[in-house]
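Here the complex is missing a single protein chain, while all its other protein chains stay put.
Moving on to subunit A:
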Amino acid sequence: MRYSIFSLAKAALSGHKGWTRAWRDPQPKKHYDVVIIGGGGHGLATAYYLAKEYGIRNVAVLEKGWIGSGNAGRNTTIIRSNYMLQGNVGFYELSMKLWERQEQDLNYNTMVSQRGIINLYHSDAQRDAFARRGNVMRINGIDAELLDGEQIRKVLPFLNYNNARFPVMGGLWQPRAGTARHDAVVWGYARAADSFGVDIIQNCEVTGFTRDQNGKITGVETARGTIGAGKVGMAVAGSTSRVAAMAGMRLPIESHVLQAFVSEAIKPLIPGVITFGAGHFYVSQSDKGGLVFGGDLDGYNSYAQRGNMPVMEDVCEGGMALMPMIGRVRLLRQWGGIMDMSMDGTPIIDKTPIDGLYLNAGWCYGGFKATPASGLVFAHLLARDEPHEEAKRFRLDRFRRGAMIDEKGQGAQPNLH
């Protein structure tokens, strides 16, 4: 069923009883051309682009729980392309462009809202660094504007401008950045992929790989039986090391927990996304009215999907320092997600040394904004066996070659990225 104002009106007139399932719930087949492990945003987007752009429709997406139950439903929904290093710039701008037409592409309301992001700066040196970043963005055709303190006061009058340690001197603004509804993104890709014949198979945990005598991957063993595959793509950020270990691989990845928070709903307050990097705090406001915010990683390896109190305190202190009136709202919910932290803070999208196994991993805490482009370039890799133009630097062997893409300049200490 195609969604439109007419389908809505028609359903309304019949008491909204005519809505059908948005995607099927099929039994797994014996064999697929491509099996994608992981029914998050990235896995479903990959299946969608495989079917739509590359004509490969005999595809299954295997998800151990329900689709979108991992990081796709745990992020803070921010989309942006304010990157500086070669490799990242083009990729994230490709993603931004795909966000801008996503609702039309998918025929689904993913609530993409380009409400802008402002990264605050607090010193002359930080302003210069942001000016440089903004210039790199503009040279590459990405929108960026450097705002001074007066301009920030006009759009964000509620900030604390008397912070002696980190005075708000201005900010780098990307107007085209914003937010999207993360669950709708998952559902939109699932529905669109399903319409091309992709099988979305939930409650189907992968427990191993099947291989031929040459070591080539021939399929996966799952909770619902063995499923043959011409190629297998992994899109399981957070659990990448665990799945890769089933194929005998060690990767340049650590799993860390990142917490996020949402307050009770209040009237519209925050116009876009505000980041206060110096205070380990960022915030936006959802369409429901809740303040959605977060900060740094907890800092220790974890697969537990929950964090600890010191970081909750640290994030809330950052919020109080930036906008003291946030202390008047109550915290509604708090949760944790498992981040695939790579050794340079940049993702890995590449063939593995194992024939037939492809890797989409290492998203650190920046995976959501990448969802559309990640799906497109991973589909390209799976279909053509060569990297997409915008992902050719996200190679697995870049650490050995010394070709890291380290946006933050922290080196191989993943809990600092």
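The rule is simple: a residue touches a chain if its C-beta (ideal position, glycine included) is under 8 Å from a C-beta of that chain, and two chains touch if they have at least 3 such contacts; residues count from 1.
We adopt the following convention: contacts and distances are computed from a predicted model.
You can't see one chain of this complex, but its UniProt record names it "Sarcosine oxidase subunit delta", from the set "ATP synthase epsilon chain", "Protocatechuate 3,4-dioxygenase, alpha subunit", "Sarcosine oxidase subunit delta" or "ABC transporter permease". Within the whole complex, the absent chain has one touching residue among A:N107, A:T226, A:Q334 or A:N415, and that is A:N415.
When the full complex is taken into account, the listed residue touching the unshown chain is A:N308, out of A:N58, A:N163, A:T218 or A:N308.
Touching the chain that is not shown, out of A:T110, A:S241 or A:T352: A:S241 (per the contact rule at the top).
The missing chain, though absent from the display, is touched by one residue of A:L44, A:M343 or A:A383; that residue is A:M343. Touching the omitted chain from subunit A are residues 241-242, 250-255, 299-304, 306, 308-310, 313, 343, 399-400, 412-413, 415.
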